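With one protein chain withheld, the remaining protein chains of the complex are depicted in position.
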Amino acid sequence: MKKFTTIHDIENLSKTIQEAIALKANPFQYDTLGKHKTLVLLFFNSSLRTRLSTEKAAKKLGMDVMILNINNTWNLEFKDGTIMNLQTAEHVKEAAQVISQYADIIAVRAFPNLKNKEEDASEYVLKSFMKYATVPIVNMESATAHPLQALTDAITITETATKKRPKVVLTWAPHPKALPHAVANSFVKTMQALDVDFSITNPEGYDLSLDITKNTPISHDQEEALKNADIVYVKNWSSYNQYGQVLHQDPNWMITQEKIGSASCMHCLPVRRNVVIEDAVLDSENSIVIQQANNRTFAAQIVLKTLLEHL
Amino acid sequence: MKKFTTIHDIENLSKTIQEAIALKANPFQYDTLGKHKTLVLLFFNSSLRTRLSTEKAAKKLGMDVMILNINNTWNLEFKDGTIMNLQTAEHVKEAAQVISQYADIIAVRAFPNLKNKEEDASEYVLKSFMKYATVPIVNMESATAHPLQALTDAITITETATKKRPKVVLTWAPHPKALPHAVANSFVKTMQALDVDFSITNPEGYDLSLDITKNTPISHDQEEALKNADIVYVKNWSSYNQYGQVLHQDPNWMITQEKIGSASCMHCLPVRRNVVIEDAVLDSENSIVIQQANNRTFAAQIVLKTLLEHL
Partner (left out) sequence: MKKFTTIHDIENLSKTIQEAIALKANPFQYDTLGKHKTLVLLFFNSSLRTRLSTEKAAKKLGMDVMILNINNTWNLEFKDGTIMNLQTAEHVKEAAQVISQYADIIAVRAFPNLKNKEEDASEYVLKSFMKYATVPIVNMESATAHPLQALTDAITITETATKKRPKVVLTWAPHPKALPHAVANSFVKTMQALDVDFSITNPEGYDLSLDITKNTPISHDQEEALKNADIVYVKNWSSYNQYGQVLHQDPNWMITQEKIGSASCMHCLPVRRNVVIEDAVLDSENSIVIQQANNRTFAAQIVLKTLLEHL
């Protein structure tokens, strides 16, 4: 593995999941693998779980970690040939090459703006770093993908499933703000690669990109979709067709104890209580969201370990 | 010790002070105690001394340190049962549990708003982390308490005192802004637990909470109170009765060389020169504020060491 920007960069997903579970049982077994190696975390957007879990994973491997929060303080130019006499102070060509001088691996977080579908789909921030950096790139959530979360989710489902081919349902739930599709996209791609009975349910107008969902069944009837589910993965996203719009926040789509039944409930967090999922679910034993958050560390650790082994 | 949120969490204060002084003489003697252990520092407010001294203390013990500056970027919900469809993006129930997955110890700084006495007294931020986190919590200054500072002060007084039962006076001094009671509160509680001749002096209207001061003598006559003092601890705080108000900034209460005489002068810093304490004092040998700031490291180190030993 030479980079980790999509879940498909993992050559053998099942094997990697098992390795991550083994690592969780013995998290310091590779604590000198990363000695004298530096991970730079580059945040164009704020982060809690991704930041802490990735930093922790790297330190468990003995790496040095340097963190740069970019936000609005550093305006990068991404277009070729521009006369840079306005707002942008540095071209990503230089930025990515320069950071590569200080890093053995670079991890990047850059959200979509949710205004221009083509621009977001182009993944110009992540792709520019992939193009110009001279070291491996890790995606810490880009415009359209969050593979570290998806690997985490696959680990958590593997730990949780009590039968072969569990029924896993990804359900949309309401949210007051327009959210990206990245988590849902990567979850869908990952479930398609695992031996699970997978389907998606969301209101009309909220279908994800067909390039992502492909043959995965999509139901607009949540009640029907959740029947006999073993694992319910809850997530809001804004409309893909009416790009980036909040069409409605129908509270009937909130996940309740009645809907969840005996299934396990997953969410990538942060979760707005009593909007996305009701208290009764999150406070019950059905909720495995904390275990899921914990697995972020081991997903990051197995990815970094694999990259370090191929440096 | 399973947490350090108040000075009373220390079982044997005198013994802990002596241990801290011994640690100061040999600060790296436990430099592998914290190996593979992670301290997360969570700042809801900015910090210089607390940040640097706590980070340094942890690293001296061989811990990994991860720092998260929250400020306004991450709105936590603290109330139960809320329908979270407004400003708050994550409930402290999840936040505290999640950070506990990445940390062996969590340290939290969260100042009061000084507008609502009951809300500040409830210590809802600190108490929520204590309730929901599954690892020990360290208070890096909460709404009403700053026990790391108070332990520092006890160490400094022990180092400085040249006689048994020194006379220690906590004196209010003027300041243009409304400041919290946390430092003063914790100092009072700590002095009450040590073998010192302790009293407080402040203008009328500035008495601290009776729940804190209890039987400690309070004088409204600074000159009288400072007579024959061995150690003068200077600090501003806003009114407690007229909660959070700056009633006046009477310059007659500024600490001068004449007032301090031969006593040692302490302040937790930052200090506004020639408003709280005049230059002549801070630039004299009577001032032990730098030594005091240095002891922040050893207070934090002894607290973290004790917590690590009880993990």
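All chains are identified by letter, namely A and B, in their written order; residue positions are counted from 1 within each chain.
Here, a residue touches a chain if its C-beta (ideal position, glycine included) is under 8 Å from a C-beta of that chain, and two chains touch if they have at least 3 such contacts.
Note that the structure is a prediction, hence the values are computed from the model and not measured.
K.L.:
One chain is left out of this view; which of B:Ile21, B:Leu52 or B:Ala178 touches it in the full complex?
P.N.:
Touches the omitted chain: B:Leu52.
K.L.:
Of the residues A:Ser14, A:Gln29 or A:Thr82, which one touches the chain left out of the display?
P.N.:
The missing chain is touched by A:Thr82.
K.L.:
Even though one chain is hidden, which residues of chain A still touch it in the full complex?
P.N.:
Counting only chain A, the missing chain is touched by 36, 38, 40, 64, 66, 68, 73-74, 77, 80-86, 88-91, 93-95, 97-99, 101-103.
K.L.:
With the missing chain put back, which residues of chain B would touch it? List them for me.
P.N.:
Output for chain B: 28, 31, 46, 48-49, 51-53, 55-56, 59-60, 176, 249, 269-275, 279, 282-283, 289-290, 293-294, 296-297.
In this section, only the chains that are shown with their structure count from here on.
K.L.:
On a C-alpha centroid basis, what's the spacing between chain A and chain B, in Å?
P.N.:
39
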